[in-house]
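Note that one protein chain of the assembly has been removed; the remaining protein chains are unaltered in position.
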Amino acid sequence: MLDFAIGNFNNVTYVILMMIGFYAMTGKTNLVKKLVGMNIFQWSIILFIVSLSAKRGATIPIVLGSHDHGETPVIDALQYVNPLPQVLMLTAIVVGLATTGVALALLLQIYKQYGTLEEDELLEKIQTSG
Amino acid sequence: MKYLHLVVTGLTGLLLILGSLDMPATGDPQAPAARHVSPRYIEQSFEETAVPNMVTSVLADYRSFDTLGEVTVIFTGALAVLLILRTGRRDDEKEGL
Partner (left out) sequence: MINGQQSVVVTRICRLVVPFAQIFGLYVIMHGHSSPGGGFQGGVILASSFMLLAVGDGIEEVRRRFSMLAVTVLTSAGVLIYAGIGVVCLLLGANYLDYGILPVPEPRSLGMLGIEIGVGTTVMAAIVSIFHDLVTFE
């Protein structure tokens, strides 16, 4: 029971982080807070998938002893951490950067046009002016 | 209801924790994520590509199409911000592009 708890408690941590981001996206009415909530949600998923690549007693996925000239080193798959989830999450991080940049640009234009960033005041102004 | 957000968030969290109880323990070398395709990449990446860093060799050689799409995404993001924020109405100072 105890080693089950030790082996699986970090999944509970990632779910708690995910739910903090989810509550900020749906429960707050300010647009900047919703954007921060989306960022927290996305980063919790990236951390969760990177944690799937861990291996007990293994080292980073760079081949040891590769600079001795002329001999190819012996590579054992149990000695190195799984590189595949980390590679896919590199792409996800850069996509998150581009999404946050475009969302901030949209927020700047909304503030210039309507003068407010609260969701209910924005809905009133859109309905009375358009 | 005033506390609908909290109730939905708590319910979703409980369902996710219930679903994550079946996952293998963290750091297990016999987990399914480390068994089928991953040992082939670890063992044969150095003799096929002569690059010691396995992450770079998977990212830039075995999966270079995904990295090409990735660079297109970051380029489109910069282009979208340029189109949203530069309206070109400055006629009192000279602006470079």
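A few comments on the model shown:
Labels for the chains are A and B, by order of writing; each one numbers its residues from 1.
FYI, contacts are C-beta pairs under 8 Å (C-beta built on N, C-alpha and C of every residue); 3 or more make two chains touch, one makes a residue touch a chain.
Since we're looking at a predicted model, the values are computed, not measured.
Of the residues in subunit B, those that touch the hidden partner chain are 48-53, 55-57, 59-61, 64-65, 67-68, 70-72, 74-75, 77-78, 81-82, 85-86, 95-97. Listed for subunit A, the residues touching the missing chain in the whole complex are 60, 62, 66-67, 90, 93-94, 97-98, 101, 104-105, 108, 112.
Quick note on the criterion: only the chains that are shown with their structure count from here on.
Taking each chain's centre as the average of its CA atoms, subunit A and subunit B sit 8 Å apart.
Per the touch definition, subunit B reaches subunit A in the complex via residues 5-6, 8-10, 12-13, 16-17, 20-21, 23, 25-29, 31, 33-34, 37-39, 41-43, 46-47, 52-55, 58-59, 63, 66-67, 70, 73-74, 76-78, 80-81, 84-85.
Within the complex formed with subunit B, the subunit A residues making contact are 3-4, 7-8, 10-12, 15-16, 18-19, 22-23, 26-27, 51-56, 58, 61-63, 66-67, 72-73, 75-78, 80, 82-87, 90-91, 94-95, 97-99, 101-102, 105-106, 108-109.
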